[in-house]
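Notes follow the structure.
Every protein chain except one is present and positioned as in the full complex.
Coming up: subunit A.
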Amino acid sequence: MSGTAGQVIRCKAAVAWEAGKPLVIEEVEVAPPQAMEVRLKILFTSLCHTDVYFWEAKGQTPLFPRIFGHEAGGIVESVGEGVTDLQPGDHVLPVFTGECKDCRHCKSEESNMCDLLRINTDRGVMLNDNKSRFSINGKPIYHFVGTSTFSEYTVVHVGCVAKINPAAPLDKVCVLSCGISTGLGATLNVARPWKGSSVAIFGLGAVGLAMSSTAGQVIRCKAAVAWEAGKPLVIEEVEVAPPQVMEVRLKILFTSLCHTDVYFWEAKGQTPLFPRIFGHEAGGIVESVGEGVTDLQPGDHVLPVFTGECKECRHCKSEESNMCDLLRINTDRGVMLSDNKSRFSINGKPIYHFVGTSTFSEYTVVHVGCVAKINPAAPLDKVCVLSCGISTGLGATLNVAKPWKGSSVAIFGLGAVGLAAAEGARIAGASRIIGIDLNPKRFNDAKKFGVTEFVNPKDHDKPVQEVIAEMTDGGVDRSVECTGNVNAMISAFECVHDGWGVAVLVGVPNKDDSFKTHPVNLLNERTLKGTFFGNYKPRSDLPSVVEKYMNKELELEKFITHEVPFAEINKAFEYMLSGDGLRCIIRMNA
């Protein structure tokens, strides 16, 4: 369910204030859809000569200010009363002429000139109430042919909306909502030339387009390839093979950089595996599915996850564990499980996968067990961050540490994972959230995530666990360790209160580190727990984390500090290596 349903949306629209004058991008208010109307989010629109003709308004009664546009592709944001054929998330083409399905024209096999909804170039308001759904500071802006697609959001009669295949690329098929279909249909439906006949075409404007489905075929697309450890990624054209048994091919719309990508890209002290496509925090749409896949279909909105859930092994069946025997994280593997081969190639040469996701690519192939199907109304450019770091920290607190309302919590490490853990403590109602970090610059931002106090171990002579025990009359109720530094782990354990304290370790240590404590710290009834990916089962639990965001319990925007287009993906690495910001969203579509 969309967070904007029933509310006025403020968005940008290109308003024609006067005939023939350049359109001005204005902030407009778009009212919610009324009975038999739908509100659409327009993703792509194209210009057709009819827009120009009425914008020039020579020899007609001018109707201004007006929002033009009638060739477009978009997604349903919300529906008005009585609408049953469409639901939020549907991919659609708004059309300048409609089909009520009730009148004699609609019932005729031959006619498309619906009595109720046929094209009307004079009308600038909605049929329902003769009013516009657009306004600027309360002053109405006129509609155009019932579509007005030169606006981020528009309101349209349900009879003027064609619901289409969600796997169809909207930036291509939007042209089918006017000119191309007009010409194509004129030939195929009306002129109907037979094979071998001769045809004369008067006017060589827009040309008919053929729509092809990509299912079952190799897709050529862009991917950011790491050819060598530590060297900038290169945008290459790669071939992405279709999904095999129990696999799905995803179109990635947004991805973000997580430190684990950087760690394996630097490949210090590990067996390097190159060339490789990194990336494991992302949001996308299913393009096609392989044999045996029943839980997903093309068009589903999904988060690919670096660890999976087969739903059959003892771990998946256990209420507690998320460490699937088949699909648990594997940082060494660079190929798909079903045939030990990669689905990526450049001129036939394989490119390795990374943790089964490889989201730094316009298309990727993933095991179905590693894909979480989410609410299609969730903005993928925000919730993509939930497929790794944020959920890891959030779940460490909410699922494992489980602080009660009013309790005290210490968070070690105020990067994205630590701040997500703090956010979890804020959501749980902790009364004190003590943030520990060696970098004092992190404290100010940390306040947005509920952190109430800050301790810098460098500022004290005594160990930080003693400082915390003093601040809290014996120790905190819960601590969450999010740095991976083994000394911080020991401090996190020793700073919780005896009798009931629980310390949760999140950060991944170096191979040779050793956790050391005096056993009396355990005998004094402290508990030490580890966690992995917030103890969330990817398929079963992530969708509900998305819902926490949708119902505004969880805030994500504050984690997103930067945004770059795919072509500039290396900037995301620079930000992270400089310790700049938290999450940088990489937009795949320019």
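By definition in this document, a residue touches a chain if its C-beta (ideal position, glycine included) is under 8 Å from a C-beta of that chain, and two chains touch if they have at least 3 such contacts; residues count from 1.
One rule holds in what follows: contacts and distances are computed from a predicted model.
Asks: Between "BHLH domain-containing protein", "Sodium/hydrogen exchanger", "Anaphase-promoting complex subunit 4 WD40 domain-containing protein" or "alcohol dehydrogenase", choose the name on the UniProt record of the chain that's been left out.
Replies: Looking only at the record, the undisplayed chain corresponds to "alcohol dehydrogenase".
Asks: Hey, which of A:153, A:532, A:559 or A:575 is the one touching the hidden chain?
Replies: Reading the full complex, the residue touching the unseen chain is A:532.
Asks: Which is it among A:453, A:498 or A:547 that touches the chain not included here?
Replies: A:498
Asks: Among A:112, A:338, A:375 or A:524, which one is in touch with the chain left out?
Replies: Looking across A:112, A:338, A:375 or A:524, the contact with the absent chain belongs to A:524.
Asks: For the chain left off this view, which of A:83, A:273, A:467 or A:486 is in contact with it?
Replies: A:486
Asks: May I ask you to list the residues on subunit A that touch the chain which is not drawn?
Replies: Touch with the absent chain occurs at residues 314-315, 318, 320-323, 474, 486, 489, 498-500, 505-506, 508-509, 513-532, 535.
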